[in-house]
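Only one protein chain is missing; all other protein chains are in place.
Letters A and B name the chains as they come in the text, with residue numbers starting at 1 for each one.
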Amino acid sequence: MVKKVFILLMIILTGLILWSFVPGYESRTALPEVSAHYVEKGPEELGAANIVTAVVVTYRGLDTLGEVTILFAASAVVGLLIHLNKNENKRRREGSEILRTGTALLFPLILLFGIYVFINGHLTPGGGFQGGAIIASAVVLQVLAYPNRKIGHGLLSVIESLSGFTYVLLGAAGVFLTVNGFLDNRILPLGEYGSLLSAGLIPVIYTLVGLKVGSELSSVVISLNGESEEEQL
Amino acid sequence: MVDPIYLIVIALATAFALGLFRKAPSLLPYGLTLAALAVMTVISGSWAYGILSGSLEGTDIFTAGFTPPVSINLYMGSLEAVLLLLVNLTALMTALVLRKEVKDTSVYMLMLLLVFVMGLNGVIMTRDLFNLFVFIEIVSIASAGLIALRSNLEQLGAGFKFVIAGALTSGFMLIGIIFTYYTTGSLNMDVIASQMSPALAATGYTGLFLIFIGMIMELKPFPVNGWGLDTYEASVPAVSALVAAGTTSAMFYAFLKTSYMSGGLFVQAAAVIGGMTFIGMNVLALQQDKSRRLLGYSSIAQIGLAVLAYALVALYRIENGEFIVFALILTHALAKALLFWLAGIVGKDSIHDWGVIKKKMILIAPFAVAVSALLGLPPFPSFFAKWDLVMGLAARGGMVWIILILSGSLLEAVYLMRWFGNAFKDSFNEEDTLDWRFGTVLPVFFNMTVLLALGYLSASQSSFSMGFNWILLGAVAVLMVLDFLPGIIKNLLLMGAIGYYGYGFVMAAESYRSVFAWIFALGALITLLPGFGVKGKRMGFYPSAALMFAGLIGLIEAVDFMGFFLSWEIMTLGSYFLILRGKDSKPHALSYMLFSLGGAYLLMTGFAMTYAGTGSIALGALVKAAIIPHSGIIFALLAVGFMTKMASAGLHIWLPGAHAEAETDVSPMVSGILLKAGVFGLLMTAISMGEQSIGPVSLPYVLSWVAVITALVANYMAAMQEDAKRLLAYSSIGQMGYALFGISLMSHLGWLSALVISIVHFIYKVTLFLAIGSVAKRTGTRNMYQMGGLITKMPFTFFSVLICIIALSGIPPLAGFSGKWIVYNAVLEKRWMLQGAVAGAAGIIAFLYLFRLIFAIFLGQLKDNHRKVKEAPFFLILPQALLLGLVMFFSFLPGSLLRPVGEILEEFTTAGALEWQGNMAISDYGYWNGVAVMWVFMALFAVFFLILTINGRRAQWIKQFNIVFAAERPARPETTHFSYNFFAPVRKALGFLEYPFTTNFWNRVSDFLHAVAGFCRRIYTGNGQTYLLQMVIFVVLSYMLTKGGF
Partner (left out) sequence: MTGTIALITGILLVLIGLWGILTNRDIIRMIVGFSLFDVGIHIIMLSIGYVAGGTAPIIENLSDIGKSYVDPVPQALVLTAIVIGLGITAFMLTYAVNMYEKKGTLEIDKFEELKW
């Protein structure tokens, strides 16, 4: 009890630290210099309608590469731990009839939607991560419906590796083709503003990211379900 | 030049591609990983070389084809390049070590390793705040994966604590980053730094604080670092190596970047946290006996020191700050990685099981190098860094910090040296094996070589001129490399080197320095002679001896404090290794090292204060220091520092054990020669600074009492010993007491006596230790009650001891008398009658032990088991013979010694100097003609010898078993021996002198510190949730203390 009161006190004090920021805060009325640059020059410079995507994939592309790497590392750790502790897993209860039928119906649709989301990342509020997560949710559905079905990592891992590898190479291509152009999307023509094939490399990268995130999250889910990796999909 | 962005590209591309090789034989992905790391090493190495050599300039790396702040940029400068090289090299080496793990972990481990390294590269290079956060997260996830490489319970527990602690830390940091973005409108560190102003710092305080505290917590500050310790302990050692060397260095640099960004807003807080960490971790480590956790404690302490150093450099505007901070960081990284790798080779966690390292004797060398480097001993970069830091602090009035840094370093020495001593001395189980593979051994020796090489480089970077002669250390290095040769050849080489160098050296030495130069050079040659009698390689002996003699020679040659102190430490280190070689010397070598280091730190402080007061680091500045404020304190610091080496009362407890347990030919080195270094230093101080006092207390007066008490108690203790070598050791303490007394008299005659005592003590103590050493060797015991009657078996040794004890006792006609005669003259002159009386009493007690020495060992009945004892081997007799010749020469012609030495001292003071008329020395109180005394003595000797010889005809021979025993054999047979507890009656009278005041005092100090450590380390409960709570408390308290409220 005393401990909880003490913890409460500490949390209140932490709250006070964070609160000290609040009085000085008011919503901005104008953008900071750099953001203003993105909003005003971004469409012309990069040809992407979704400025957030432009920031994510190109202006702050290094962050995104790092972000992909984090997911990659997390899935590698998951893989490592599962690999080290191969357990006999218990038989689990199969999903209900409704779930199984629903899954069969929804699985391709969800996949399709995921792909749509990442391909259109430069035009609409979407992108590789969102699309990837949607794809993985399809896999979650599969796992829930058929918890005892063995799904191997083989194909997923190849997709993951190839998409990641290509992403890095495309990024590095910028260094070759332009000056200081690591992850520069302008090594491909920007195309017509607002169309699907525009904004240079952005849709390509987002496709790769989508594939990579989708396969990584899927393999995490599968690993957590406790499947062995030896069997092929 | 290759664009540094490829560092990231290569690591990532390889890591991603590894997934394709899941099914391939493990050699393929492993080879790819090694290749990637090697290429990264080459890229960073070429940048480091280019920038440091001036052919390249630091350069910005832009991304996305835009310039910052629109896009993220990286920077490659000299510091970045060096750190990248360090990180990538360490990773490459670690990958070599991890060869065995590849099979079990599929490609996952290699992926994580690459991602980890890529993250570290990013942390070092990035200039964007949020990007830094991303890279830190990469590092923390990848390392959390590597921690669980074996996935046992300990690793999982440690890994989970690590993850939640990291999540909390990065959460705070992320809030800080976004707040800072709000107030500054930018994420680019350079932009933010350029905008930084007091007003901005005030409005953006919370954000900046959260970034600061987040970065600090990444460095695992005391006391919120239990999770960090667990990580170090649980991980595979090779991973710990990478974390200790790579992560901490990179995170430290990131901390520096954010600290510059906020305009040094939290420098004071950093100083407090750094200092607290350095001291706290070093105290808590005292109770630790698990080697990997111990290394964890030490790692965190060292980073605390680096943070402290950075903060102090900023606060006190200390010059050469970059060198100081990075020398500390680099030394730590290299040494710590080495030690963790070594821990992997040894495979034992408890520090009591490390004896197995001796299965490959050569591993001792890297171990010694790493420990010395961590402790900041020369010639490693950390030594120069600490020196610069301490000097800078002294000049700017940061005395408190000096004390803190030096005491922390001393604490660190306690546990590191104890561990090293254990490894070197403990026995081991023959069945235990070492993980001795190319992949594990190469990294260890690689880092050792780099550390040694960096030492040389950093000497040139240090801001203080170097008065040290590197030729000497070069000789040590050569001997280290040639250590595979037979001992005799190495001995020849070393003697040749000392002989060749020593000639010019002795000739060049001036003033009283020449006296010590003679002792050191001649002593070295003579005490090395017995080495010819030792068969085999004698691994490690010659480099250590060379190290010690290099230090001794360096002392004489030093022209500034830096050179002097450096030589002092080198000498200490060499002698420590020598002493450690003795059979049961483990605890004694440790206490020797600790007292020596403590003394050395006092010296350092004294020198620093002198530098602060006079602005000069030339040794000559001591003369000027005589009239600056605090001169008394400087004198006291230096005096106590030097007295530690002379083993004056209160600081002596290391000596008896260390000198008695040392090898036969090491004892004379450390007793006959090494002690004179203390005399030299003290004499230098006394001559340079003159009489000093603190307040009303005259320091020489205090010294005089310490001196005579030392002489009295040490002589008494010598008389009470059963162990012949301990007896000699105590006798040395007593003799050094006389020398100290002579110095404290602060007059021509006093100093003359100190010099003369130094010379004659050198001669007869070397002889005695050789003689007694050979007796001990032949009989297999050092206990005098187990000897007796050896006169017939070892006649030369007997003769040698006889001459020496006459000389030592200070009675005419032999050389020892001259010293005493001068002392008493000086006492009369100074009117310190009381001290003189005590010294006289001590002299009388000295007769007791000297008598016992000859009586118990050589006279009386020969023991049965000693019937086949032979005379000492030739190479032990030869040096004795040479020295005896010297004794006789000085005894016949005392003027040949006293006159030149006296003339030397006339340079400083002539009052009371001796006058010479032929062979007659005339003082104000009397005269002494050594030659005449000798002739008279010889005549008397002849007369008595004749009488006794004639009477000897009537002597009755007693048969061997002419002694009646009682029926029973006593439980402790030695108690019936006449020579056991020889001076029982004296003991009844003076037994109180034996009460171990000093030993008890130091034991209590040690017990107290260990108890504190044992109590305080309970904060590391092992409960991850408690650790989180501690972290929250830490954040809250830090905020309150830095801001002074909310």
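Definition applied: contacts are C-beta pairs under 8 Å (C-beta built on N, C-alpha and C of every residue); 3 or more make two chains touch, one makes a residue touch a chain.
In this text, all values refer to a predicted model and were calculated from it rather than measured experimentally.
Screening B:48, B:149, B:175 or B:593 for touch with the missing chain picks out B:175.
Contact with the omitted chain, checked across A:73, A:119, A:141 or A:187, is made by A:73. Touching the missing chain, out of A:105, A:155, A:197 or A:224, is residue A:224. Note that of B:102, B:399 or B:1032, the residue touching the chain absent from this view is B:1032. Hidden from this view is one chain, which touches chain B at 130, 134, 137, 141, 144-145, 148, 151-154, 156-161, 163-164, 167-168, 171, 174-175, 178-179, 181-182, 187, 226, 229-230, 233-234, 287-288, 293, 1017-1018, 1020-1025, 1028-1029, 1032. Of the residues in chain A, those that touch the hidden partner chain are 4, 7-8, 10-11, 14-15, 18-19, 21-22, 25-32, 34-35, 38-40, 42-44, 49-52, 54-56, 60, 63-64, 66-67, 70-71, 73-75, 77-78, 81-82, 85, 87, 123-125, 127, 129, 133, 193-194, 213, 217, 220, 223-224.
What we mean here is this: only the chains that are shown with their structure count from here on.
Chain A and chain B have Cα centroids separated by 54 Å.
Within the complex formed with chain A, the residues of chain B that make contact are 3, 5-6, 8-9, 12-13, 15-20, 22, 61-67, 69-72, 104-106, 108-109, 111-112, 115, 118-119, 122, 126, 128, 130-131, 134-135, 137-138, 141-142, 144-145, 148-151, 175, 179, 182-183, 185-186, 203, 205-207, 209-210, 1029, 1032-1033, 1035-1036, 1039-1040, 1046. Interface residues of chain A facing chain B in the complex, by the touch rule stated above, are 7, 10-11, 13-14, 16-18, 20-21, 24-25, 32-35, 37-38, 45, 58-63, 65-67, 69-70, 72-74, 76-77, 79-81, 83-85, 153-154, 157-158, 160-162, 164-165, 167-169, 171-172, 174-175, 178-186.
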